[in-house]
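Worksheet for the structure shown next.
Every protein chain except one is present and positioned as in the full complex.
Letters are used for the chains, namely A, B and C, taken in the order the chains are written, and counting of residues starts over at 1 for each.
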Amino acid sequence: MSTMTMAKALNAGLRRALADDPKVLLAGEDIGRLGGVFRITEGLQAEFGEDRVIDSPLGEAGIVGTAVGLALRGFRPVVEIQFDGFVYPAFDQIVSQVSRMRFRSHGRLGVPMVVRIPYGGGIGAIEHHSESPEAYFAHTPGLKVVTPSNPLDAYWMIQQAVADDDPVIFFEPKRRYHEKGEVDVEAEPLPLYSARVVTPGTDATLLTYGPMVRTCVQAAVAAAEEGRSLEVVDLRSLSPLDDEAVFASVRRTGRAVVVHEAVGTLGLGAELAARIQQECFYELQAPVLRVTGYDLPYPPSRVEDGYLPDLDRVLDAVDRSLAH
Amino acid sequence: MSTMTMAKALNAGLRRALADDPKVLLAGEDIGRLGGVFRITEGLQAEFGEDRVIDSPLGEAGIVGTAVGLALRGFRPVVEIQFDGFVYPAFDQIVSQVSRMRFRSHGRLGVPMVVRIPYGGGIGAIEHHSESPEAYFAHTPGLKVVTPSNPLDAYWMIQQAVADDDPVIFFEPKRRYHEKGEVDVEAEPLPLYSARVVTPGTDATLLTYGPMVRTCVQAAVAAAEEGRSLEVVDLRSLSPLDDEAVFASVRRTGRAVVVHEAVGTLGLGAELAARIQQECFYELQAPVLRVTGYDLPYPPSRVEDGYLPDLDRVLDAVDRSLAH
Amino acid sequence: MTEPAGTTATDPGDVPVQLLAPDGRRVDHPDFAFTGTDAEIAAHLRDMVLTRRIDTEATALQRKGELGLWPPLLGQEAAQIGSARATRDPDLVVPSYREHGVAWCLGVDPIDLLGTFRGTDMVDWPSRPDGFHLYSFVIGTQTLHGVGMAMALQREHRVGNDDAAANGAVVVYFGDGATSQGDVNEAFVFAASANAPVVFFCQNNQYAISEPTSLQSRIPLYRRAAGFGFPGVRVDGNDVLAVQAVTTWALERARRGGGPVLVEAFTYRMGAHTTSDDPSKYRTRDEEGEWGARDPIARVKAYLLSVGAIDQAWLDDLAAESEALAERLRAGCLALPEPLLADQWSNVYATTPDRLVRQREEYLAYEASFAEEAR
Partner (left out) sequence: MTEPAGTTATDPGDVPVQLLAPDGRRVDHPDFAFTGTDAEIAAHLRDMVLTRRIDTEATALQRKGELGLWPPLLGQEAAQIGSARATRDPDLVVPSYREHGVAWCLGVDPIDLLGTFRGTDMVDWPSRPDGFHLYSFVIGTQTLHGVGMAMALQREHRVGNDDAAANGAVVVYFGDGATSQGDVNEAFVFAASANAPVVFFCQNNQYAISEPTSLQSRIPLYRRAAGFGFPGVRVDGNDVLAVQAVTTWALERARRGGGPVLVEAFTYRMGAHTTSDDPSKYRTRDEEGEWGARDPIARVKAYLLSVGAIDQAWLDDLAAESEALAERLRAGCLALPEPLLADQWSNVYATTPDRLVRQREEYLAYEASFAEEAR
């Protein structure tokens, strides 16, 4: 057991994945000599060589498209997209090839690829550096989409993603890279595609993931001071969603608020609300509410604090839910 | 008033747009000499010249990216993506540039572009030729997304889209290209971003768009024979959604079934369900149900009939809704 | 200043490498030679004739409504057979969607191809589960996959070994139109950067659907390679000997560790783009006639007959073999098993998530409800 940041936990997880399986490769812009702009791959090229930790030319379609070829030959590429907003040049490769190679080949060919994407706002960045594009991928059959919220999950989930025979879009909440947590490198990890109840509660359920988990836990603490018991569910996997865990919690509390940074319209909250209202129709005591980024392009960083869901907005929604 | 196919109506609408405004340009693969693989632009190059109806080199990013430059100079480009599955190479340009140029420039620069995309299945095609990618765009702030379901709307909506100062993703239900309808070229058209009640009814609301409108109208007819009164709402605009029309109908009937070809997870049905359960919580007598493409890549065409929503699946959902 | 490099001035390399003239005479080239025997050339003729027969039959099946679509290779037989016959194990072959001749040489049962266009199957080949990759319909996408496979060969130590037989390379096919796609140009960048063992085989059949190659590039396409730092060669794509010679050279160079090469096979799509297309809308009969005179099969036949390597009896046998093949295709096409929607859930993920398992069960229950009603 040791205390480390999420950045270090990802680095340790990737190191272990590289050490455990010679077929694992890393590729991306600046990930080698520099160790990545967030230093997630620091030291790995020195340790595993330029053939396994590859500084790629500056083209996201090229990075993902060549990784498809490598994967088809049995390698397990883990590619880094430098920032969320730069995944779109690779969108065609991801949506029409990575996600479907198994389907296109009647199950014969897999693409065991991980696409790592630092995502989300709150770091005072310029445009394209604070986005939350997870819904585009969760809408795409054939992909799996996961996101850790803490160092422990980061350490294990990245290894589980690498070991998965399906392509996994791995969203890393960049504003949480430097927050510390306990990491037990011996523990039996939770299965990759399962949600976790982070804070148990009885009055309402907060469904969230990635960077917003911490925000929701803080909201639950604040609510507790006012005598309200909020349950916080860290979804961890956005595709597939752990429906049973979600429904079980909402059935218990009768109320649900979904919290994410991505824009509301057709964000994950839409799908969760649609599923919950269908499956828990009679148990729901209030509509499922959503606290999300507003339906705007990501704004200049000086106003991002107001744009992003925070403790107050979460509690405000909880109030509205409870008032129903 | 004359009877024509949707293909001809689109052709006529584009012709009128070109004739009305010298700034209107068409660009795309094979749209000039050949008139497009669906012949939507037939005859237009001959009539308006190669400078205004442009056969583009084979690159979707290039087509959309150069259209951005043209639009910034005051032109109004209407670009054709040859098939739904080929829009992804242009995804970055659409999502990071077209949708945001106004935002990026504090409202100073608009991109009055129309991206025409023949979409949907049911035509027995090979892969990438039957997709319904509308949710990707409806999730993206700054874009408008519309889709006609009949020749009359096609004729007017394409002109309204061209006249709009915002970028419009214009989805054309290719399986309906050759169905005929009345087109009144003098009539005052419905505003572009409003839904239309195609079939009024009282027992349940079918919310649908594009190729599925006809299917739903048929379902309503069949249901009527069994004494059930279904209201069919043709959404026409997917972004913005005409919330008021949707809520008004659902409030009247108490039940809603969303029908679309796109995969269910994070499809338009998710957003509609999420909004409806929030706004019509007490009026809803049953959960909002979704009849959609299954969560699979589009399958080989020999099984597409089972994959796509049809009259029976719609009526089955209506039964389930009414049984609640 | 005087016009610098990169303009439209001609270059000696613009003249395609040719080893067999349209009239069947063999000609010399300073750089390339075909070193095979006449028996091998006869085998090529057989491949080309059978491939064309497959193509005609598939076109006919489409006309009869048995296929949804067919992209004919008519006219591109030499480009495909010549290049495919230059490959050997452990080379990897990555087609676009018109490489029926390559598929044939690589041992794919043409009935598998029919399944794709009949809509019973996706784009994979049960009869040839590896070595010949899936067809790709997104223009250019496969070039990146090919480069990735070449990078894999490097990591598998299958490049530049002293034991030449152990070395392999990738050949990836695409069209003239594809050269305008970002993916293809990124493939050039990545291949050059990695010095990957890949031969970019561009069949310039003069058209991308209706668009002439001149719309994509104002200079010969083979010259694109030079701008990325690797060689490009233009070869007469209707000359099976020249295509094989050039591709063999390119593959050998790649296998040795020499890096990528672009081969532009200058050929002509004698038929329509696909069975949905009507070329009369965008090209002249004259042009079609000119290219008809350069038919890739005629010249090989003329040559082999002129040297007495084959005779009419040989040709008659081949005609009979062609007809038998066509017969087998017709029957095989109709016998292609109808797919089941229920099966489609199995091939999305390696381990199918619960929700999809349930979705499939619901679908089955729903289907079953009809069967019950019907009873």
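We adopt the following convention: a contact is a pair of C-beta atoms (placed from the backbone, for glycine too) under 8 Å apart; a residue touches a chain by one contact, two chains touch by 3 or more.
Small disclaimer: the values here were computed from a predicted structure and weren't measured.
Undergrad: Going by the contact rule already stated, which one of B:Leu72, B:Val197, B:Ala222 or B:Ala248 would touch the omitted chain in the full complex?
TA: Final answer for the missing-chain contact: B:Leu72.
Undergrad: Touching the absent chain in the whole complex: find that residue among B:Pro57, B:Gly85 or B:Pro173.
TA: The missing chain is touched by B:Pro57.
Undergrad: Using the document's contact rule, name the residues of chain C that touch the chain not shown here.
TA: Contact residues on chain C toward the absent chain are 1-8, 11, 13, 30-32, 179-183, 185-186, 189, 192-193, 195, 215-219, 223-233, 249.
Undergrad: Tell me, which residues in chain A touch the chain that this view leaves out?
TA: Chain A touches the missing chain through residues 29-30, 32-35, 37, 55, 57-59, 61-62, 85-86, 88-89, 124-129, 294-297, 299-304, 306-307, 312-313, 316.
Undergrad: Can you list, in ascending order, the chain B residues touching the missing chain?
TA: 25, 51, 56-57, 59, 61-62, 64-75, 89, 92-93, 96-97, 101-110, 141-142, 144, 164-166, 193, 240-241, 243-244
To be clear about the criterion, only the chains that are shown with their structure count from here on.
Undergrad: Based on CA centres, what chain would you say lies at the far end from chain B?
TA: C
Undergrad: Centroid from C-alpha atoms only, then distance chain A to chain B, rounded to Å. What do you get?
TA: It comes to 31 Å between the two C-alpha centres.
Undergrad: Quick check: how many Å separate the C-alpha centres of chain B and chain C?
TA: Going by mean C-alpha positions, chain B sits 36 Å from chain C.
Undergrad: Among all residues of chain B, which ones touch two or more of the remaining chains?
TA: Residues 85, 88-89, 127-128, 295-297 of chain B touch two or more partner chains.
Undergrad: For chain C, what residues touch not just one other chain but two or more?
TA: Touching at least two other chains: 121-123, 138, 182-183, 344, 348, 355-356.
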